[in-house]
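For this view, one protein chain was removed and the others were kept in their places.
Entry: chain A
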C-alpha cells in the first residue's frame, strides 16, 4: 500500500520532507498528476501531494507579472490572463491528450518540466518566463530565488535550475512568472508540397526576414490528411506553416510580404484566426499522435539538422514525424513497444548534436531505457552533484530523470 501526504502549509512540508530524510523514504512529488507519465516511473512510492499550494496571489497586468501557487490549474491562469488580453507567451502545451491525463495540469507542472509550445522560437521557453520561486529543498529547508521583477541578477539563477528539474530538487510552494500581451490577430501562411529539406529552408527564410514569425512547423502528408482544418486536410501533400501574430495592420502587412517571399516555392494559402488557433494547438499539443499507442520521442536539434534525422530514421516501423520550431523540435512516433527504437534515435541525434527525450511509452520501457538523453560523464557527474546539493538523501523523486537523479 502506498500513502500520500498532502501538507497544507510550508511548515508541514518541511516536517514531511525532514521525516522522509530520517526514514530514507523516497517521495513521489506531484501536483495534479497529469505529467506522472513523463520521466521515469515513480509508482509504488509514498506520495507528496502539493495541491494545497494553489491559487493566484498576485496579478499586475501592467507590470507583466503573475504569482501563484504551483498547483494552480493552468486553465485557471490562462482564463484570467485572457480576460486581460494577456498570455503565457511560451505557449505551454497541453499534453493531456497524448499522455492520457484528464486536463492540462498545473502551472507548477509546466515549469517543473520546462514545457514550451510553438512560440518558443520567438518568445522563449518556459524557463525564460519563470521569474522566481519559494520551495522546500530535499534537505527540508526553505529556499527561494529570483523575485517578482523582470530583471534580476542577484545570486545564482536557481529558477533556471528548478525549471525542468521534474521535482527532483525541491518542492515548490509559490512561483512568479512573466506574462505578456496576447496578440490582437493571428494568421498562418501555408506552403504545400515541400519535402523536409525544402521546408526547413523555407521556414528559415521566413524567420530570417523581418516578419516576426511566431510559429514555424512542417507536417507530412500523412498527418495533413488527418487534420481537422479543411485547407490542410485537402492539401494533398505536406504542409509547411508559418504563424504571424500581433496588431491588425502589422499582421496584414507581414503576411502579404511573407506570402510574396514564399510563393515561388509552391502553392500558398492563408489560415485566419480560428483555423490558425486550431492548427497551432494541434502542433503544440502533439495531437497527430494522440489517438494511437506508438512510442513518442521529442527530439531537440539545430533546425537544419532535422532533415538528416528524419531520413536517418525513415526506415523505422510505422514511423511518422513532424517538425516545430523551424525544425529544431521533431515529434516522432514509432511502433517499437519493446525497445522504443532508442538506439537508432539516439545514434541519429548523436551524429549531429542535440538530445532526444522519450515522451510517451509504457512504464516498463521508461524503466528500461534512458528517458532523458544520456550525458557525457563529466556532465552526468555535475548533474548528480547538483541533485545531491539540494537533496542529498534522494527523497524527492529520486530516479525520475536518471539513475540517482
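Throughout what follows, a residue touches a chain if its C-beta (ideal position, glycine included) is under 8 Å from a C-beta of that chain, and two chains touch if they have at least 3 such contacts; residues count from 1.
Throughout what follows, contacts and distances are computed from a predicted model.
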Which of "ABC-type quaternary amine transporter", "Aspartyl/glutamyl-tRNA(Asn/Gln) amidotransferase subunit B", "FAD-binding protein" or "SUF system FeS cluster assembly SufBD core domain-containing protein" matches, in UniProt, the chain that is not displayed: "FAD-binding protein"
Per the touch definition above, residue among A:76, A:157, A:225 or A:335 touching the missing chain: A:157
Hidden-chain contact residue, picked from the options A:167, A:246 or A:394: A:246
Absent-chain contact - pick from A:97, A:193 or A:209: A:209
Missing-partner contacts on chain A, residue numbers: 3-8, 12, 15-16, 18-19, 21-22, 52, 60-65, 85, 114, 116, 120-121, 124-125, 127-128, 137, 139-145, 147-161, 163-165, 180-182, 184, 200-201, 204, 207-212, 246-247, 249-250, 252-254, 257, 300-304, 325, 328-329, 353-355, 357, 372-373, 375-376, 378-379, 382-383, 385-390, 392-393, 401-402, 405
